[in-house]
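First, the structure itself, so that you have it in front of you.
Every protein chain but one is kept in place in this view of the complex.
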Amino acid sequence: MIRVNNLHVYYGLIEAVKGIDFKVQEGQIVSLIGSNGAGKTSTLEALLNSVKKTGEVNFSGYDTINHKTHTLVQRGFSLVPEGRRVFINLTVEDNLRMGAFNNDENYERLKDAMYELFPRIKEKRLQMAGTLSGGEQQMLAISRALMSEPKLLMLDEPSLGLAPKIVGEVFETIAKLKKEGITILLVEQNAFVALKISDYAYVLENGKIVMQGVSKDMIGNDEIRKKYLGG
Amino acid sequence: MGIVIRKDQWINLAIIATTLWFMWLASTYFDEYTVRILNNIAIFTILAVSYNLINGVAGQFSLEPNGFVAIGAYVTALLLLDGDAKEYQYDIEDPYPWILGLQANFIWALFFSGVFSALLALSLSFPVFRVRGDYLAIVTLGFGFIIRILAINNPEITNGSLGLNDIPEFSNLYWTGGIAILSVWGILNIVNSKYGRAMKAVRDDEDTAIAMGVNTFKIKTFAFCTSAFLEGVGGGLLAALLTSISPDLFTFFFTFQLLIIIVLGGLGSTTGAIIGTILVIGGAEWMRFLDEPMNFGFFETPAMPGMRMVVFSIILILVMLFAREGIMGKRELKDLFKPKSKL
Amino acid sequence: MILELKNVTKKFGGVTAINSTTFAVNSKEIYGLIGPNGAGKTTMFNIITGNYQATDGEVIFKNEKINTLKPHVIVRRGVARTFQNIRLFHTMSVIDNVLIGFDFQTNYTYLESIFRLPRFFGEEKRIRGRAMEILDYFGIAKFAEHKATDLSYGQQRKVEIARALATSPTILLLDEPAAGMNPAETKELADLIRKARDDFDLTVLLIEHDMKFVNQLCDKVLVLDYGKTIFEGLPANAIKDKKVITAYLGDFTHDSC
Partner (left out) sequence: MLMDSLEFIQQMINGFSLGSMYALIAIGYTMVYGVLRLINFAHGDIMMVGAFLGYFGMAVLGLPFVAATFLAVVGSSLLGMLTDKIAYKPLRNAPKISLLITAIGISFFLENTFNVFFGGTPRPFNVPEYMEYIINVGGIIFSVASLIVPIVTLLLLAIILWVLYKTKYGMAIRALAFDVNTVNLMGIDANRIIMLVFGMGSALAAIGGIFWAVNYPSVEPMMGVLIGLKAFAAAVVGGIGSVGGAVIGGFIIGFTEVVVVAFLPEYSGYKDAFAFVLLILVLLFKPTGILGINFDKSRF
């Protein structure tokens, strides 16, 4: 589905990502984990070409390195950005409409599907998105991203700022999406929830991949536990 | 302990001495036309360096000069004209008695022009700088219009659209050049003090400037009032140079010329403002041919008054699009003498 | 007790960013605010510095209520800060950046600067000397005349802390000072902060994600989760706390082990 080779990302003077390789296979959930500032968000931004970078990104046969963000989205990328970033001054329903901007013909069908998936946001479909709770906003952000029927769904820190109980709900949904055949790239600092639902994981540290493997094997790994508790 | 003069101060002294010598040379030997252009350059230097303080150094986009220059010109004119001269030329309405009584010598007239402008600037600061945003530009643009409307609608004070004539011609190269040197010196002193640093900090990042304890409202107000003061003085000099003024002299074109000057020279650079003045005021004279009929040999264009302004606006747009830093960027003369250092 | 927050609540629209948080920082303490991203830590800083108005509650600094004061006044009372993504004045030299910190402690008037009166020279000399001392302390005096943004990332971080110290603070708020640094740099920074605390008589309140860094440095930590306090105490105990582990790592403890 997507293969990344030797990716470097720069923010002015800082090299945030220092040459990483990874791939996501069709139908899998792959997670990139690591602490804050490890280069996870930068990697996602690089995939969507909104930052300065070098390297090779191959998306189902296309070289995507020189495309603009909006054309990449039209090609089948979709991102649930960090901090959700729902359009707070638009209604819930209009947020979904925005997600289907280039997918008019399937809007009604997808909208109903999203309401089925997240009954909580259906109740509030005519409210401004800014009035939703953090968890509801996250669900809205995910459904908005799905409205374009992406080939690859990327989630940036979906657990951010959510109460543990809500985090559980969000991750259950992500697992459900996988069952429906959606390929997912998940970026998370909450390592264990990410590992629990993903098939394969890469651990990023200071812009480099320091560890990778099948998620199930990594959960029990003492080193990971140590790293993320700093013990 | 003796006075130690650093290298860049020697350069400054040399520049001042050369300028003084040139002023003497010009007023003694040059023809009237050249002297008039030099006078214009001197006055526009005062206006450009002060306009650059608010726009370039403090980064607050303002369109005020025509308003304050007009104020300064009227104040000086009213203070220099004696009672008889005023009584004689007020044709539309009789002047107020207190208008007839206004009288001061040239220095005081210029000083009051500056103070009056600065006080008006202070009163504009409250609505504009209290909210953060871009309202300064539109408020100062409107202010220029209001000043003209006031000048036209109060013939008891300003003689309306006829303007004021026979103003004593006090301005000469020593006055204009001398005040220009003092203005540049004063502005550079501000720029190189804690106030100038704070203005640049506000320009770079206002939130962070506040986080360092800078009172940004006060700093912006200082920059704005200082600009207004010198623009008032410049207006006074202009009135005493032209000997007649009218509301139509102070249209937006006046501000526009100054904007080109500081953008071309490099927003934020006082040296750039001076270079820009020489280029634009000199260039404007040279470009007079544009307004006149042109003969291309095989065909002749008719006279096109205003063509210069079209060219000016194209230059401004091109500079902004392709050479935003202008000639000097944010550097000053002394920076050119610094050895380039590598980290 | 130098800084005290009492029942501080902050709501943005309908979302509660901080939910009735109370804590107190003692003089000369290095106090860490930790918690997952989006837990309301930076919001807390912005309330202390006056950039946000708390929806409810009080901020007390040196026995005075400061939460209604303007941000630049709070700085002058002795609260300095650095930013998560370094924010230096990008057209200015290193020393000018630091001198901005001295702005309100420089005693000459506008007219004195315009006419270059004696006090101008005396004051400029005094604050320049002090600025150089601070730069020297951080080992970056040799870059004084360089443009601040030409420096390396680690050096820029030091300039930012130096600039904050120039405001002569009682308390220094550091927003993720170790972000983007490698372990060696992080270690150096921790030593520097501790040393600065002693040499400048500071109280330090810092936001950090790197638990190792917090453990090395902090005397006390407060763990926030979704606007709520879930732990306050010694950093060594924090990492053993069930609630902290849950918030940070998810509920793996009872699920997958």
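Going by the order they are written in, the chains are A, B and C; count residues from 1 in each one.
Here, a residue touches a chain if its C-beta (ideal position, glycine included) is under 8 Å from a C-beta of that chain, and two chains touch if they have at least 3 such contacts.
Predicted, not measured: the structure shown is a model, and the values here were computed from it.
K.L.:
Touching the left-out chain: which of B:L110, B:I190, B:L238 or B:L267?
P.N.:
B:L267
K.L.:
In the full complex, which of A:V73, A:L132, A:L146 or A:I209 touches the chain missing from this view?
P.N.:
A:V73
K.L.:
Identify the residue among B:A85, B:V115 or B:I152 that touches the chain left out of the display.
P.N.:
With B:A85, B:V115 or B:I152 as choices, the missing chain is touched by B:I152.
K.L.:
Using the document's definition of touch, tell me which of C:T9, C:T22, C:N51 or C:T229 contacts the absent chain.
P.N.:
Residue touching the absent chain, from the options given: C:N51.
K.L.:
Name, in rising order, the residues on chain B that touch the hidden chain in the full complex.
P.N.:
Touch set of chain B with respect to the missing chain: 55, 59, 61, 63, 124, 126-128, 130-135, 137-139, 141-143, 145-146, 149-150, 152-153, 207, 252, 256, 259, 263, 267, 304-307, 309-310, 312-314, 316-317, 320-321, 324.
K.L.:
Mind pulling the chain A residues that touch the left-out chain?
P.N.:
Those residues of chain A that touch the unshown chain are 48, 50, 68-71, 73-74, 78-79, 81, 85, 87-90, 94, 97-99, 101-102, 104, 144-145, 148.
The rule is simple: only the chains that are shown with their structure count from here on.
K.L.:
With chain centres defined as mean CA positions, report which chain is farthest from chain B.
P.N.:
So the chain farthest away from chain B turns out to be A.
K.L.:
Which chain would you call central, comparing Cα centres to the global Cα centre?
P.N.:
C
K.L.:
Need the CA-centroid distance for the pair chain B / chain C, whole Å please.
P.N.:
Each chain reduced to its C-alpha mean, chain B and chain C end up 43 Å apart.
K.L.:
Can you check how far apart chain A and chain B are, centre to centre, with Cα atoms defining each centre and the answer in Å?
P.N.:
From the centre of chain A to the centre of chain B is 55 Å.
K.L.:
Taking each chain's centre as the mean of its CA atoms, how far is chain A from chain C in angstrom?
P.N.:
31
K.L.:
Listing for chain C: what residues touch at least two other chains?
P.N.:
None at all.
K.L.:
Touching two or more other chains, which residues of chain A qualify?
P.N.:
Correct list: empty.
K.L.:
Would you pull the chain C residues touching chain A in the complex into a rising list?
P.N.:
13-15, 36-40, 149, 152-153, 156, 176, 179-180, 182, 209-215, 225-226, 239, 245-252, 255-257
K.L.:
Which stretch or stretches of chain C touch chain B in the complex?
P.N.:
49, 51, 71-72, 75-76, 80-81, 83, 87-92, 96, 99-104, 106, 108, 110, 113-116, 120, 124, 127, 143, 145-146, 150-151, 163-164, 166-167
K.L.:
Would you pull the chain B residues touching chain C in the complex into a rising list?
P.N.:
Going through chain B, the ones touching chain C are 186, 189-190, 193-198, 200-201, 203-205, 207-216, 222, 268, 330, 341, 343.
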